[in-house]
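Apart from one protein chain that is not included, each protein chain of the complex appears where it belongs.
Every chain is named by a letter (A, B and C) in the order it is written, and numbering of its residues begins at 1.
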């Protein structure tokens, strides 16, 4: 029988000796090349972290393979980052280049540090989620293949974080990313009254709708949807399988840009929608990769050094973002939900 | 019988000759001294406007008196400003100083131009309004007496506009002023069921409450108020005299600061509450005049030249505004209405 | 009525600012109602509360607005204030007056009212403060004969107002005085006969300095602007330098987009046209050297209002640039505003300002219905949520 509530592994047992010895004593770090961080301790100790892109959805073999590498080059220690990269913790400077060579031989990309695109935080998509409007891993693979050069180099103006959420639940927390790829539905739920009758709590279902589009249908012992009020968020479907919202013909992807979470220089910002819909076009989602490349390259060509996507856009103005990228503006990009007012331009000063 | 719909006086007949002749040909203007504007036309013509403070609530005698002055010095033409000042339109430079002397002799203050405090835009108050939480003219008189030196000089960092609204209807549109003086109620309406029953449309009354605090009371053929939900806006009282909200013991004044309407440099801004309540202390409202003088002088001592109140505060941060002015912060200043979210600090970067 | 003392109000005759108490006292010499007003106000100062009731329905023939009923709640103590109504006179564009016009008002008001007035009310009307019901029609008749007309009140178009414009200001990007006069005359029916969900205000400002506070105080703000770029007179720039103006610090460094470049060596000032937002800062600081561009018109902003009920809104951009031409009778503006009123009239709830209606129903609904194209200038930034409504014709069946 399992021990209840023993809690996670004690991190102390998972730390390599160099970290235990220099815990809290790190003095500074450098980023000597893409994917390599060098941390220097007050003691003079030097720790090299080699950052490696991972598909996140991995097999046993992948984990065992990186364990083998960690055993060989890092005394058996490694870590993962918040963005699903693997980091090899090398205490012997002489092992850095051999490890990078070994990683290269296995096709594992070293990068994602500094002014690069980091790994994409993403959700499960068609692989394992019950509410997706798009796939996750496939879109990520297509985008990262396309932006590969920016992962393994540091030639962007600043770090760029891309996230993908396969529906509006946005498990991937794409709402504050430099670029957010969000799966969206575009048609109201189709009600399966039988399913609703079987075990759906009607008041909860009604309450789940943020726009009040769902009302009880006492005759059917089910509900009715006011299609005009529905904005396809899918919250009802999360609550009730009978509110079938998946629509292969009309589901797809929206692109939001300019979010940030760090407090450096400017306050954290939400990502903002710039493309309301791109079709699901598997396996390589060319409309999505093209759109993202356009945004990345327009930013790279125009931003100041050290300027995050959102900082650049807020400096030049969103109206200039649209003119510079050539992305079409439309009424769909104008907010009409609770906090719309703060987005309306209450100033006669703007650019064209 | 009156002619219907003949419309206002034709402005063309109200313009002095110099303006007709130079209409649309003005080249630039200067502000040679407080209260004096000099406009120069392409034709070389020079128009002097002498700006004079008015109490706004005036007698026939006042108007006839300024007409006499206008006849003597301005060929019978004058105008009023959007902020209730009188402007004498002098086309003969030689008449400027004699007019100023004549105004001085009558106790009329010349000023309100450039980096000064302008006249206070205000409402009717106890003089003629049915919903006031404070007086208007009396508070204005007390404040302008106190700030008189800043009306007749141009020694402030920038122009300062003060407005007063005697209740939350805010007829004076105090919501975008450098300093807003707003009459506030602080207790829920006391229901006079008899008055309500006499001709109040119950559904409209219920709908008038922004927080849903009013519900029908079918037994009384009236309404009932959930006191905990009421924030004393008085909208129900405007709709229904039976919702008596005036409360001499608890009505008073709130101070909001930092609004602006011009688009110059920074976008227009709302005024923000910094003092939730000061008592009605007629005839001279010393708590109000003291509070305003403190704010004005702290701004004058700390702002850059040309920096409006709101620009100064946004540059230094509201947290510094409170520490510099010594004004007490409290939970009452934190928004809890519809658009509260945008005011919450979503950043770990702030001052103390 | 016996003489009473007014010790609190007397305090407000002290000090250097002109006193409204003195004004009431002047009126009180000639008018019994004004005398009672003085004492009623003293009583309000003692009791810390107003003594006026909600207005009843009073008016003049043919109009639904322009007059506001006002009655004291203490008619027995103050019989001359039992009815003490307000008359709104639509003021001339820019509040320009010749003294003859003002004296005409004074003469009528001396005969038929309290002698107290507001120059002007918050919306911009000249306000006659305090008369009896029987005097209303005669006042209107006599005002009318003098060339005056009443202003708006209630759920109608309120009297539009405007800045001094080309009458006296070098910044005016369109003829605010004529626009205000022309458009006010066009919509006399809307102004005098309330028929909308609530009031609607229009204010005309000739430039982005917005001296009428149109963006805050009007449902529809018409703010002068230009579509091309700044006009810079390099000789005048040099003259400012000679006068000692620190152009770099006072003008360039405070430009919000840093689009102005001053070459200290050549003393030339240049602008990166596409980065300029036409905010007026540089023009305000150097009016002799910098002027608006040549292609002039206005930005139209909709929705401004004060606090009650849903919070204060500032006007938001619905047309970035519109020509405002006397020659074509401001036709583009009129076409637009009529479509807007029609939509609001159909969709607005009682006592709902248009900004609140748009907030409730969504900007897309509004823009689509009135036929205004969505452009990025309408928003500070796009939506942060993906809650897009998709029209059926864009969906695959």
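Heads up, the rule we're going with is that a residue touches a chain if its C-beta (ideal position, glycine included) is under 8 Å from a C-beta of that chain, and two chains touch if they have at least 3 such contacts.
In this text the structure is predicted, and so the values were computed from the model without any measurement.
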item	value
Residue among A:145, A:194 or A:328 touching the omitted chain	A:145
Residue of B:10, B:226 or B:340 touching the missing chain in the full complex	B:340
Absent-chain contact - pick from A:109, A:189 or A:310	A:109
Sole residue of C:8, C:31, C:99 or C:311 that reaches the chain not shown, by the stated touch rule	C:311
Footprint left on subunit B by the chain that the document does not show	168, 175, 182, 184, 186-187, 210, 231-233, 249-250, 254, 256, 258, 270-274, 276-277, 314, 316-322, 329-337, 339-352
Chain not shown, touching residues in subunit A	1-11, 13-16, 19, 23-24, 26-29, 39, 47, 49, 53-64, 67-68, 70-71, 76-82, 84, 86, 89, 107-109, 121, 123, 125-132, 135, 137-138, 140-142, 144-145, 148, 151, 165, 168-176, 204, 207-208, 210, 233, 235, 238-239, 241, 246, 248-249, 251, 259, 261-266, 268, 270, 280, 282-284, 306, 337-339
Positions on subunit C contacted by the hidden chain, ascending	307, 311-312, 384-387
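Definition applied: only the chains that are shown with their structure count from here on.
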item	value
Higher-contact pair (C-beta pairs counted), B-C versus A-C	B-C
For subunit A paired with subunit C, centre-to-centre distance based on mean C-alpha positions, whole Å	48
Distance from subunit C to subunit B - Cα centre to Cα centre, in angstrom	13
For subunit B, residues that touch 2 or more chains besides their own	263, 268, 338-339
Per-residue overlap in subunit C, given as positions that touch at least 2 other chains	208, 210, 215, 223, 256, 277, 279, 311, 314
